[in-house]
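The block underneath contains the structure these notes are about, expressed in C-alpha cells.
The complex appears here minus one protein chain, its other protein chains still in place.
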Amino acid sequence: MQRYSIFSLARNALTGHKNWQQVWRSPSPKKEYDVVIIGGGGHGLGAAWYLARDHGITNVAVVEKGWLGGGNTGRNTMTVRSNFLREASVPFHEKSLDLYHELAKDLNYNLMVSERGMITFIQSSAVNRVQMQMANTMHIYGAKYRMMGLDEVRRRVPIFDPPDDMRLPIHGAIHQPRASMVRHDAVAWGFARAADARGVDILQQTEVTGIARENGGVTGVQTNRGFIKAKKVAMAVAGHGSVVADMAGIRLPIVTQPLQAWVSEPIKPVLNEIIVIRSYHGTYLMQSDKGEIVIGQGADPYPSYAQRGTIPIIEDATAAVLEVFPSFERLKLLRHWAGMLDMTFDGSPIISKTDVKGFYVDVAGSGGFKTTPAAAKTFAHLIANDEPHVLTGELGLDRFHSGRLVPEGGVSANH
Amino acid sequence: MNGYRVNIRRLDDVALVNLRCSQDTAAQLTRKLPFELPTAPMRASESTEGLVARLAPDQWWIRTTLDREQAVFSSLKDSTVNEFAAVTIISDHFQGFEIAGDNIDPVLAQATSVNLNTLNDGSVTRGKFARSGGTIFVIEQSKRVQVFVESSYADYIEAYLASIAGATGSRD
Amino acid sequence: MTRLQHGGSIDRDQPLEFTFNGKRYQGYAGDTLASALLANGVRLIGRSFKYHRPRGIVTAGGEETNALVQINGTADDPGFSEPNVRATTLKLTHGLDVSSVNCWPNPNLDVGAINSLLSPLLPAGFYYKTFMAGPWDRYAGAIRRAAGLGRVPKVPAKKRYERRYAHTDVLVIGAGPAGLRAALEAAKSGASVMLVDDQETPGGHLLDVKSGDGNHAAIQALAADPQTADLINYVPRTTATGYYDHNLVVAVQRQPDDAPWIYERLWHVRAREVILATGAVERPLVFVNNDRPGVMLASAARTYVNRYAVAPGQRAVFFTNNSSAYGAVFDLADAGITIGAVIDARPEPEQDLIAACRTRGISVYPNSVVIKATGKKQVAHATIASRSDLTRTRDEACDLLCMSGGWNPLVHLHSHSGAKPVYDERIAAFVPGESVQNERSVGACNGDFDFDTETFDIDALWEVGHNGTTGKAFVDYQNDVTTADIDLALRENFQSIEHVKRYTTAGMATDQGKMGNANVIGVVAQRLAQRPDDIGTTTYRPPFTPVSFGALGGADRGALILPTRNTPITPWNLEHGASMNEAGANFRRPFWFPNPGESDASAIARAAIAVRNGAGIYDATPLGKFELHGPDVPQLLNLLYTNRFDDLKVGHGRFGLMLREDGRLLDDGVTFRMEDHWLMTCGTGAASGVLMHIERLLQTELTHLKVYVVNVTSQWANICVCGPQSRAVLQSAGVDIDLSGDFKFMQMKSANVAGVAARVARVSYTGELSFEINARRRDALALWEALIAAGKPFDITPVGSETSAVLRIEKGFISAGTEGDNITNPFDAGLGWIVDMDKPDFIGKRTLMRDLEHDIPRQHVVGLLPEDPEFVVAEGSALLPREGSRDFQGHVTASCYSPTLDRPIALALLKNGKQRHGEEIVVSGLDRSIKAEVTKPVFYDPKGTRMRS
Partner (left out) sequence: MLLIPCPFCGEREEDEFVFGGDAKRERPTDPTSTSTEQWVDYVYNSNNTKGESLEWWWHAQGCTKWFRITRNTVTHAITPESDR
C-alpha cells in the first residue's frame, strides 16, 4: 500500500500527481473464498479489514451490487455519538467512538474525525427523564454526558437565539463532548483501501441473487457474475437486510424506513457543535467542514425502499431550526435526500449468527454510521470464531426469543 | 393591505348529536325520524333541526341548537333502542367556527390540504386542519364554510386562523 | 459605461442606486444585479471556493455558479442580509447593498489567493491523504474558515412566509413558448390549469432574443390574451423546486402580488398531469482558464445585450461547437460589439451561417478551438488552435469570450419524479427518459430546441485538450474542479461517476451541477472510452434551485409551531399563577401553584400535605375518555385488558391494564359500566394510541364484534376533589346524592353538584378518598369555582402534576410511561394481581407466557429509601451493587421528597428486585453516589384503607 502523508503529497505534486496508485484493485471474482461479505459499505468493508488484520483471514470477498460506499454509508449525516440508554448499548457505542478516533492512523487514511460535541436541548420533563437515565447509565461506563445550562449554550453557540414565547421552552441542555462528525465517504474508502492491501477482493457491480445452502449451512452466493463458493457468508446491507436474509430463508425483526437528510448552501463557520432539538421531531443539525448546515430528522413513519426525500418533514424540521436559530431564515436548502434505515424492533443493532450455519447478519438498528467500526470489529470476531464478541453478547437474534430486548429509541413502524 | 378579506367567528349555539350505526340501520331510522340521514358520502342535508351530515360509512352528525340538544338525543335514542347503534351528545367535544368572506379560499388553502375545489355547497368532510383536525361544512363554496374542531384545540386554531389570514403583525 | 443607447426591457426613466463592495453605482428598474454591474463595467465579482481565482459573470440565469454575492441591506430593511445570492437573478432595487463572498478584503486584492500558489499540493481529495497525525480539528479550523461562501445574517429578517396547497388538473411549469402553448391547449379542453414560471413575464427564452422567427410576437400576444388569462391560473415569479410522489410539485413564489405582506410562498401543488416546459441551459466549454472574468456563455451575452441593453464587452470572440451561438453572434454584432472571430469546433459549420457572418464582416474559423484564455483578472486574449494540430496557435485579442458547448435540457424535475434521463446523441445531451408519473416534457427541456437558426447541429466537445498548455481547465467552476482532478480520480480507480463526483466534489456546488455535470460525464466517458449513456447521470436531488429556510419553515412560528390544547379550567389556572408545563398530547397544565415568594419544592409539598390531611382539587380533564356502545363490549374489553370485565356491574368501574402484543404496557385506566354503554378512561399521552388500537381491532381482526367507540375526551371535564375532607367539600358545595353509605370505592353515580349535572366517581390516583366529577365542558369552570368556594373552609388547595406525581410515588402506583419502559411486563411492575392468565386470550398474553418460560433475570419495580434523609436521588440514576462497579442492576424511575414521610423516596427497576427487599444498594448519580435500602414499592397506606374510606 502506497503510504499517504504530507511528504508523499509534496513528492507527487512534483510529478503532477501522475504517479498515484489505484486506491483499490478491481479484481475478477475467484471461484471460492473463506468468507464472502455481502455489502460494500462501511460495515462490510470494515469487517473485511478486521477479518484480515485481527484474525488473519484474507481470502475474503466483499461483494457490492453498486459502487462501494454508495449505500447508506454515503447518505448519512456523518454524526457519531454514544448516548444510549441500555447497559448492552453504551459500551458498544463507546467502543465505536474509541475506534473512530484511532482509525485514521491504522488505515493511513484521514477520516476527518471532528470532535464537535453534541448539545441536546431539553424541552420537556419527559425528555429530561430519558436524558438523565442515559447520562447515569453512560456515567458508570466512563462515557461523559453532562448537563449544560443555557448560559453555557449561549456562550458556545452565539447564534442560539430562541424567542421568549417559545412553544416548548428550552430548560437546559445535555452535552456529549466526544460526539463527532466523521467524513462518511472516507470511512468506506479508507477501509476499502486497507482491506484491499491485505488481499481482500472488493467486487463492485456484483449483485447477489441467491444464497446457496446445503444441510442447513451456506455454501456460497449466486451473483450476476456467476456462483462464488464460500465457507461463510456475512451480510451487512443496510436498507436491504430483509431482502438478502430472505435469500437465506431467514426472517428478521426489521422494517426499512427512509431517513432523510438535507444540507444548506455553504456559509462561513457559525456552528461548531452538533445540535439536537429533540422535542418536536427529533431534528439535529451541524455545520460541515465545507460550511453546509447539515440537518437530519427521525425516520419517516412507514416502510420504503424509495430513497427519496419528502418535503413536509423538511418543513417541520426547518421550522424547529428557525425557532432556535432565527438568523438562518435566509439560508438556502441546497439538496435533500433519504437513506434507508433497517430499523429493528427494539432500535438496537443485531450482530448475530442465524439458524443457517455459516450465515451471519449485521443490522444497524437505529442508524449504522455511528457503530461502523465497532460493528465491523465485532462482526469480524463473530465470523472468525462463530461466537459473539463480548460487546455484542446481548445483541444477537436470540434476544427476540428470550424477550431480553434492548429497547432504544422506540418501536418501528410495522408493529 | 395586510391580510385576506375573511371573517372568522365562533359558533356558539350549536348542539351536535353523534350517531354511529350501519347504513341499513340508518335507512330504517330515516323512516322513523323527522329528518333524513343522508346516504351519499360527505353530504350534509338541511332538516328542521339543522344540518344532518354523513361523515363516515357508519357515522352521522345531527346539528341542532343547544335548546334542542336533549330532545334530538332522546328521539334518536328512542328510535335506536333495539338497534346496534351509538347515540352520543358531543356538543361540548367540538367547537365550531364560521369562516366567511370574499377571500376565504387562500386562507383555507393554507389551513388544509383537502381539495375544496371538489366540494360544492352542502358538502361536508373531515381532514387535517390548522395542524390538527377539522370537520368542514361547505355552506357556500368559496364564500362561507363552518369548521368544527375538538374544543381543546379551539383557542389554538383561532390564533392559527388569524395568523394565516394575515391579521397578525410581522415578526420583529 | 457599457450601457447600450437603445433597446432592452429596462426602464430608463427609473434609475436605481445600489452599492457593490462599498462603492455606489446606478442601474435601472428591470436590471438584475449582474446586468447593472456589467453596465457599470464591473467584471470581477468574486473569488472561487478553493483556489480563490478571480471570477466574473458567466450566465444570465439561475444556473450561475460564479457571481454570488452577499446582500447587506435593502432600502425597506437595512438590516436584511442574505448569503450566496446569484447576481444574475437578483432583481435590482433601490438602495440594495451587496458585496462579494469568499474574499478578503475585496475581490481585487484577495489574501486567500495564496491558495492558488499552493494548488499543486491541493489536488482532488488531498485531505484524505494527510493530516492523519493528531486530531483533525487541529487542522480543520483553518480549512473551515477558508471554506463556506457567504456569512449567516446577524439578525433575523423581518419577513413573513406562507404555505399553500393547490389542486389542479394540469400543472404547466415554464411559460416559454412550449409551456404557454401546452397551457392554452389544456385550458381549452376544459381542464383547470396552473402555470408557474420563474420570470416576471411570460415568454421564456424569447425574452432574451432580438431576432425572433415571428413566434415571438405571437407568443407575447398569446400571453396577453385576456381569454387565456381567465382560463389559466398563471403564477409568475415562481420556481418549481421539487417533484415528489403522486404528482406533488413544490414551488416557491417570490413576493406575490395578491399578498404583499408575504415575502415567499411555498406552494404544494397536486396535479393530475404535469407538463414540464422548463427549457434548457447552455453549457460551458472546457479549456484552460475558462473561468476568467469575461468568459461568458454565448446565450448570456445575448441576453445582456437584448434584455438589459448592456454590452458585456467591446470586442468579443465566440467559441462554439454548435449552431445556436450564431444568433448571439448576430445580435452582438448588430448592437455594435466588435466580433474578433467565431471559432467553431465543427469541421463544417452551416454555409448559411458562415455567409451571414461574412456579410457582417465576421471571420469564422471552422475546425478550430480556443485552447486557452489569457489575462489575469479579466480575459485579454483567446489562444486559438486548429483541431488537427493543437500546437499551432495564435492569439486573438478580446475582452469578452463567448462560449457555447451545447445545451442541457433541464431534466431535473423529470428526474425528481423518479424517471431516468437518457443520452441523446443528436443534441449531445441528456433528455427525459420514460415517464414514471403522469408527466411529460415539452419544448427545449425535451430536447426539442427552438433556436432561430434553421437547424441545430452539434459536434460534442467535452474538453479541448492540453497538448503542452499548462493551466487549469475547469469542469466545475465554484468548487474549482479541473480535468486534472478527474484524471487523478480515474487514475486512483474512482471510476463510478458517483465516485468521481464525491472524490472531486464536481457537481456538488450551489448550482447543483447545472453548469458542469454534462462535461464531467463527457470527460469521464472520453477517458474510459465509453458512451455518456454508459456513465449515466448522477442522481438529481431536489430542490431544482436552492430554497430559503424561511420559505420552508417560516410560515408557522412562535407558539403556532405546535398545537396547544386547553381545558375549560386553563383560564383559571393562568389567573392563579400556575406553573404551566407540557402534559402530553399537546395539553399544557399546571405542574404546581406557587404562592408569592414560595419555592417550587415547597409549593409541591404544601399541596401534597393538603391532599393527605385536608382537601385538594385537581383538573384531570386531559385524560382520554371513550364511550363504548354495543352488545359485545364485554368481549372486547376482555381481550383488550389483562383482567376480566365481563362480570363488572352497572355503576361500577374497574382498573384495567392494556398491553401491546409484545406484552409491554400500552396503557392503564379505569373503565365504567353505565346503563347503556361503557366509559373508558386512559392516560393523556396514550389516548390517541388507545383509540387507534381499539378501532383497529374492531375494523380489521374482530369485525364480528358489535362495538362502536366514540371519543368524548373534550365533551367531559374531569375535576377531582381529593383528600379526607373531599366528601365534606362536595356536601358543602351541594350534592343531591348520598356520598357515603352505599357509594363505594370504584362506583360512579349521576348527580347534581353545585347545580351542575354531572357524573361522580370514586376513583383515586392519590391514595386518598377522592371524587372525580365529570361535567360538560360548558359547565366546568363554574363548577370548579363553586368547589373552590365550597372548599375554602377546608383550605382546599389546587394540585398540580408534580404534586400528583409525589402522591403516586408515595402510594407506589405504577405509571405506564415511566415504570413501563418497554422491557417491563406487568409481573415485573408488580401488577401481576391484575393479570388473569386463566382467561383464554388477551392481547399480550402469549408473549407473557413466553416471558414466564424463560428464566432470565428480570427487572422488578422496587422502592428505595436513600440513606441521606436530605438527598433526593436523581431520576435516571443507575443502581450498582457497590460504588465504582460497572455491574448495572437497574435505574431509578421516579424520585421525590415525600412530605408525608418527611424523607426522600424513590421507585426503581432493579434486577430480581422482588427478592431483594431489605438489601442495600448503591444509587449512582452523576454528582453523587449514595446507599439506599431496597423496599416494597409502597410507602404509604399499603392496605389502601384511606382511599376506600
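To keep things simple, chains are lettered A, B and C as they appear, and every chain counts its residues starting from 1.
In the analysis below, contacts are C-beta pairs under 8 Å (C-beta built on N, C-alpha and C of every residue); 3 or more make two chains touch, one makes a residue touch a chain.
Since we're looking at a predicted model, the values are computed, not measured.
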Request  = Could you tell me which shown chains are touched by the chain that is not displayed?
outcome  = A, B, C
Note = Given C:E695, C:E919 or C:E933, the correct residue touching the omitted chain is C:E695
Task = Sort through A:A10, A:A306 or A:V390 and give me the one touching the missing partner chain.
result = A:A306
Message = Looking at the full complex, which residue from A:V35, A:V255 or A:I351 touches the chain that isn't shown here?
response = A:V255
Hidden partner interface residues of subunit C, rising order = 244-248, 268, 270, 418, 436, 661-662, 688, 692, 695-696, 699-701, 840-841, 845-847, 849-850, 853
Request  = By the contact definition given up top, give the residues of subunit A that touch the hidden chain.
outcome  = 240-243, 251-256, 301-306, 310-312, 345, 400-401, 413-415
Key: In subunit B, positions touching the absent partner   = 41-42, 55-57, 59, 113-115, 118, 125-128, 133
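FYI, only the chains that are shown with their structure count from here on.
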Note = When A-C and B-C are ranked by contacting C-beta pairs, first comes A-C
Key: Whole-Å gap separating subunit A and subunit C, where each centre is the average of the chain's CA atoms   = 21
Whole-Å separation of chain centres (CA-atom averages), subunit B against subunit C = 32
Query = subunit A: which residues touch two or more other chains?
reply = none
Remark   = Residue ranges of subunit B touching at least 2 other chains are none
Note = As the complex stands, subunit A meets subunit C at residues 4-6, 8-10, 12-14, 16-18, 20-26, 66-67, 69-70, 74, 87, 104-105, 108-115, 123-126, 129-137, 139-141, 146-147, 159, 161, 163, 165-168, 183, 185-186, 189-190, 204, 264-270, 280, 287, 289-291, 306, 308-311, 314-323, 326-337, 345-346, 402-405, 407, 411, 415
Partner subunit C, residues of subunit B touching it in the complex = 1-4, 18, 20-21, 58, 84-86, 88-94, 106, 109-110, 112-113, 115, 117-118, 130-132, 150-157, 159-160, 163-164, 166, 170-172
Inquiry  = If we count contacts the way the header does, which residues on subunit C are in touch with subunit A in the complex?
reply    = 49, 80-84, 120-121, 123, 126-133, 135-137, 140, 143-145, 147-157, 159, 163, 242, 244-245, 248, 250, 266, 268, 416, 418, 484, 488, 491-496, 498-499, 502-503, 510, 512, 539, 541-543, 546-550, 552-562, 564, 581-582, 584, 661-663, 817-818, 821-823, 847, 850-851, 854, 856, 874-878, 880, 885-886, 888, 891, 924-926
